[in-house]
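Of the protein chains in this complex, one is absent; all others appear in place.
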Amino acid sequence: MSNAFREKSLSYLIVGPFAIVLAFPFYVMVITAFKNGTEFYDASATPYWFKQGPTLDNARFLFDNTPYTDWLENTALIGVAVVGITLLLALPAGYALARLSGRVGQSLGVGIFLTYLVPPTLLFLPLFWVISRLHLQDRLLALILVYPSFTVPFSTWLMMGFFKTIPQELEDAARVDGASRLKTLVRVIFPISLPGILTVIIFSFSLVLNEFVYAFTFISSTAHRTLSTGVYTDLIRGDLPEWGAIMVAALIPSIPLALLYNTFLDRFIAGFTGGAFR
Amino acid sequence: MASSDDPGRREGRYDRRELIRRAGAGAAAVGVAGSGLGQAFYGPLRFKGRDLSGDLTIIQWAHFVPAYDQWFDNTWIKQWGQKNDVQVKVDHILNTLLPTRAAAEVAAGQGHDLFFQLSPPAQFEDQVIDHKEIVQEVTRKVGKIGLVGKKATYNPKTKKWFAFSDNYVPDPVVWRRDIWNGVGESPATWEHVRRAAPKLKAAGHPLGIGQSAELDSNMALMSFLMCFGAYVQNEKNQVVLKSKRAVEAVKFMADIYKRGETDEIFGWDPSGNNNFIYSGKGSLILNAISATRTPEDRKLPFADDLWIWPIPKGPVQRKGFEHVMGCYQIWKFAKNKAAAKKFLADLEINYSQAFTASKFYNFPSFPGAMPFSKIRRATAADKHKPLGKYGILTTIAQKYTVNPGYPGNANAAFDEMFNKFLIPKMFAQVSKGQMSAQDAVNAANHDIQAIYKKWRKLGKI
Partner (left out) sequence: MEAAAVARPRASRWGNALERQGVLASVLVAPAVIFIAALVGGPLLLSVYLSFTNATAGSLSGKWVGTENFRHEWSNQTFQDAAWHTFLFTVLSQVVVLLVAGLLAHALLRSFPGKWILRFLILLPWAAPLPLSLMGWKWMFDTSYSIINWTLENLGFVSKIDPPQWLAQPRLAMGSVIAVHAWRLIPFAVVIFLAGLASIPKEVDDAAAIDGATGLKKFAFVTLPLQLPIATVALLFGIVFTATDMAVVYILTQGGPPPSFSTEMVTTWSYKTGIESGSLGPGAAISLALLPVLAVVAIGMLIFARKREVT
């Protein structure tokens, strides 16, 4: 047995089972999403497959009875806006902190990270008060304003580590050629940091998608909700969650996003070559 | 939204001036006869002159009987909105999330005009208006509020109506007669239940009286305490949990658990005990009739074998709390208080509609709005088997239902104890053998007294 073959099978042996375990809930979700409602209470029906054949009823329920498409739109809108704001704030800050060696830079960096330690359960009431003073409650703008408060620290950190891997010589060379500081930034640094930017985009977007407490507090009307809150509040009728519809709702964003992340993963990893987290 | 310039709209409803004239001549009969929209509309002099235009925003739970929300959202608020020139918007959220939402609205000083809670929200007394105007208005039209409703929403210490209760829900036991027959028993008393427990479990159908940190368990266990003559507070709102009877009750329930229940009762949410019955496994739960309506809707094979009885009798009495109680509050900072008040008044005055839409789930807190005789007629006409099964609800409502906090009244301390699920915790500690019954009761009593002390200091009790 060649070394390569042995290593390959080892890879399968390790990755295979874990991949199955990690993805198993999604298999259950798929089956449940297309299962006939009456089968849920039928003890003889296997949960691994369809007894009466798959049905689109749950999907229909989701789209007919809830503003699911609104939720998708809202989430997408917020995601894009927040990613934009994050890039705007974190890129320059990360760069500045990377170049600012010495204690000031480090303590600022640590300081920014420390804001991460504050749990949302502590902040959401005062923040809601702020949002209402600004008359932003029940508006998507409220979330767009607040979400960067946790995406920016994280992204600044990422970019800081990333910029540190860009050798100073590169910048110096550009400066020697007479470029102004700003021009150097724009023309030389940022293009190189594209993989890092990609990272920030992916991480920030996923942070936005997963957020629950703020979205629930600031947004109250059904039509303005995001994915994370709308499904939870509108598809559980106290007595009975609409499991089929919930699963459909869960699958629709998950699969495309996983495909997207998977596609960009290699580029994203390439961006870290050089040791970003130094 | 209605435009008063549109002549076509005028014809379908009473013009305000005409209303007042008729009201002076005894409008009641006229109102009942109904307009073309089939809706009684009492023109309230009380709200005369108040400008009722604008928006009205409401937030309430997603009803356990979906038909109610369909009626509320698609029929009731549209009709009322048209009649009153108000744009009504209603948001529904999961009932467990209502307290958070309320706290957030108070913190912001902005929110919905009408906020609905499923238990008397005494903790928000300072942030809401005095609802007595609405109570008085409805009283004038249909009679006094029931005792359950009054003691749940009126604070005798501050003399304030801190909420308006439109409905309460009687809490029966829902049980599988076929299974119980099979072991030759019935849940007439708690002793019967204990006797039947091991037989039922052996037959593969354990009991399901929850001991989880959720609403149904809270209600069931507190009602159970009352059947044994144990109370959390007395008429003076003092904590009296520490008693021999409470210890006896806790021991009894622990016995029932050991003989006839499984561990899942500790991990339920409000839908847990329902699913327990729907799966066919459960033999008995304490739940409102959503537990029978859903099997009917979904045509489960044993839907006809589900019987509805009052809570089993304990050694002292047969008594229970309501399953849930609808309580609306109007914030002090609400934008459209006038419309909110009128909305509630109209809803309650015409409660027969809500009652029917909820498939007998919602009983009006003002009994006059739908007299028990009428209710009995409605339940008798229900076609589900066994025929007339819903008739017992009136008996339960009249004889065996009391307010949360009985024999005292609902207050913020009781509310906090309720929201912290201290009673299920107490029962679970004994059932699981963590503590002796006496210790558990003592510990719960101690914790609850601390809560009462705090609210007493704040002057609310």
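A and B label the chains in the order they appear, each numbered from 1.
Definition applied: contacts are C-beta pairs under 8 Å (C-beta built on N, C-alpha and C of every residue); 3 or more make two chains touch, one makes a residue touch a chain.
Because the structure is a prediction, the values reported are computed rather than measured.
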item	value
Touch with the omitted chain, as defined above, among A:Phe50, A:Trp129 or A:Phe190	A:Trp129
Residue of B:Asp55, B:Asp130, B:Glu264 or B:Asp382 touching the missing chain in the full complex	B:Glu264
Sole residue of A:Val82, A:Val152, A:Ile166 or A:Ile201 that reaches the chain not shown, by the stated touch rule	A:Val152
Omitted-chain contact residue, chosen from B:Ile59, B:Ala104 or B:Val148	B:Ala104
Touch list for chain B against the chain that is not drawn	99-100, 102-107, 123-124, 126-127, 201, 204, 206, 211-214, 262-269, 272, 275-276, 278-279, 281, 412, 416, 419-421, 424-429, 431-432, 434, 454, 458
Hidden partner chain, residues of chain A it touches	7-8, 10-12, 14-16, 18-20, 22-23, 25-26, 28-29, 32, 40, 46-48, 75, 88-90, 92-93, 95-97, 99-105, 108, 110, 112-123, 125-127, 129-130, 145-146, 148-149, 152-154, 156, 172, 181, 206, 209-210, 212-213, 227-229, 231-232, 241, 243, 246-247, 249-250, 253-255, 257-262, 265, 268-278
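Heads up, the rule we're going with is that only the chains that are shown with their structure count from here on.
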item	value
Chain B-facing residues of chain A, complex	37-38, 41, 43, 124-126, 128-129, 131-133, 137, 216-217, 220-222, 232-234, 236-241
Complex contacts: residues of chain B adjacent to chain A	59, 61-64, 66, 89, 91-97, 100-101, 103-104, 107-112, 270-271, 274-275, 278-280, 290-291, 294, 298-300
